[in-house]
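Right, I'll just put the structure down here and ask away after.
For this view, one protein chain was removed and the others were kept in their places.
What follows is chain A.
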Amino acid sequence: MSAINVRDLAPGTSIVLADGAEAEIVTNPGDGMWLFARYLSSPRDPTLVGQEEMIFAPDVVALGR
């Protein structure tokens, strides 16, 4: 699987993370390393759902639906 260029992703895009969680982009600072995103689901830690976190680019493994 090729790496995803997070710089290209617009706010509103949903992303799948390495631990299986899904999140929606809130802000893209455009540095190619980080995204501000809100959790839609998190099998590992369900308390994260609804929270906003900074997501590191290598953790983004796929685009969501």
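Here is the rule we go by: contacts are C-beta pairs under 8 Å (C-beta built on N, C-alpha and C of every residue); 3 or more make two chains touch, one makes a residue touch a chain; residues count from 1.
Criterion: contacts and distances are computed from a predicted model.
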One chain of this complex is not shown here; going by its UniProt record, which of these names is it: "Menaquinol:cytochrome c reductase iron-sulfur subunit", "Fructose transport system permease protein", "Hydrogenase" or "1,2-phenylacetyl-CoA epoxidase, subunit C"? "Hydrogenase"
Since one chain has been left out of the picture, which residues of chain A touch it in the full complex? 27, 29-31, 33-34, 36, 54, 56, 58
